[in-house]
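Note that one protein chain is taken out, while the other chains of the complex remain in position.
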Amino acid sequence: MMKILKDASNHTLLVVLCMTMSACSVAPWERGNLAKRNMLISPNPAHSSLRAHVFESKEASSGGSGGAGGGCGCN
Amino acid sequence: MRILLLMLFLTFSDSSVMALEVDDLSVSCPAIMEEEKVPLNLQKFRGKVIYLDFWATWCPPCMKSMPFLNSLRNELVEQGFEIIAISVDEEPEDARKFLRQYPIDYLIAIDSTGQCPKTYDVKAMPSAYFIDRKGVVRYIHLGFREGDKEEIRRRVLELLAENEGK
Partner (left out) sequence: MAVTRVKKTGKATLLALSGAALTLPGIDVEAATPVAEPKATTQYGHYEEEGDRMKADVYHGDFILPLTDWFEFTFSFDQDTYVGATPYFSTPDGASDAISAASNVDPFSLGVSVIVENDDVKEGVRNDIRNRVIPPTNLNTETFRRLINSTTLDYSKPVQVIAAHPLESRNMPVLGGNFYWGPVTLGLSGGYSLEDDFDSTFGSSNLSWELNNKLTTLTAGFSLANNDITREAVRAGGPHDHSTGELEDFEATSKYRTFDLGFSQILTKNTLFHLNGSYIRQRGYLSNPYKLVNITGEITPEEYNEAAFGSGGSGSTWDAFTDLEVAGFELFREVRPEKRDIWVIATGLNQHIPSLDASVQFDYRFFMDNWDISSHTFELAWYQDLPYGISVTPNIRYYSQSSADFFAPFFRAPRSDGNYSSDYRLSDYGALSGGISVNKEFTKGFNLNVGFEYRTHKGSLKLGGGGEDSYADIDSYLISAALEVNLSSLGRSTGHESHHDKHAQHGGHLPAGVMFGHMLSQANEFMIGYNYSHGDWSDGYQNGTSENISDQELISKACDGGDCEFKAERMRMDMHMINFMYAPTDWLNLMIMPQFAFKKMEMEPLPNSIVTDGGYHDNTGLGDTLFGALVKIFDTDGHHMHMGAIFSAPTGRIDVTFDGFINSESQLQSFGMQLGSGTWDFKPSLTYTGSNGNWSWGAQAAGIMRMESSNKLGYVLGDEVQGSLWGGYKALDWLSFSVRNIYKSQGKIKGNVNRIIPVPFGQTAQLTTLENPANKGGQFWDLGIGVNFSVPGGEFAGHSLSVEWLQPVIHDVNGYQLEQEGTLAVHWGYAF
């Protein structure tokens, strides 16, 4: 639990720094874990769409899902 | 403070000082040949045209290239063409499981430590290094698309046509 909180604050720092520096780069051959289905922004797109559809019908809010990025980064 | 200094140092340090570029002599790196269980030794392959392919089971374009590479290799092996495919899967068992299901005729090597791709400064997955009969890296092809088949074939034939040198 504490580790997760510590990771969260470390991540904020990383987000800012990683955008600018090559130091925390992830090499193209190190993307195996990021390519896993469970690490995609939408691992089950049909399921996510169905849930979003149900929530948007029953709540006043909408949007905020989806996005691109991550994955294997293959050419 | 120390972390910041370290980061600054790393930013300005060139991590690719060992990287291979076109016209460099190819080097061996610590990958283990799957069938013979010995380390990769590119010296052995001087005189042949080598297609050094970096692949992984989590890379769909890599999977897509394999049937084509397999049939290209079988077609040209007599002329001195060989493919050495280095799997960079962090779990070697993932690569072996894949190969048990989809057997490949060309040579497979496994490097789960990341040293081989680093040595070759792999910029994309998959990456292919065309090595001529003298052992020199002549061309680097990044990625794999359907339209690349013709070009790969053409370059291999070009390199095969060059005279053997020692």
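Each chain gets a letter, A and B, in the order it is written, and its residues are counted from 1.
Keep this in mind: a contact is a pair of C-beta atoms (placed from the backbone, for glycine too) under 8 Å apart; a residue touches a chain by one contact, two chains touch by 3 or more.
The structure displayed is predicted, hence computed values, not measured ones.
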| item | value |
| --- | --- |
| Chain not shown, its touching partners among those shown | A, B |
| Touch list for subunit B against the chain that is not drawn | 60-61, 63-64, 66-68, 70-71, 101-104, 123, 145-147 |
| Where the missing chain touches subunit A, by residue | 7-8, 11, 14-15, 18-19, 24-26, 28, 30-34, 36-47, 49-71, 73-74 |
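Keep this in mind: only the chains that are shown with their structure count from here on.
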| item | value |
| --- | --- |
| Centre-of-Cα separation between subunit B and subunit A, whole angstrom | 30 |
| Residues of subunit A touching subunit B in the complex | 17, 21-23, 27-33, 35-36, 72-75 |
| In the complex with subunit A, residue positions of subunit B that touch it | 7, 10-11, 15, 54, 56, 58-62, 88-90, 114, 117-118, 122-127, 142-145 |
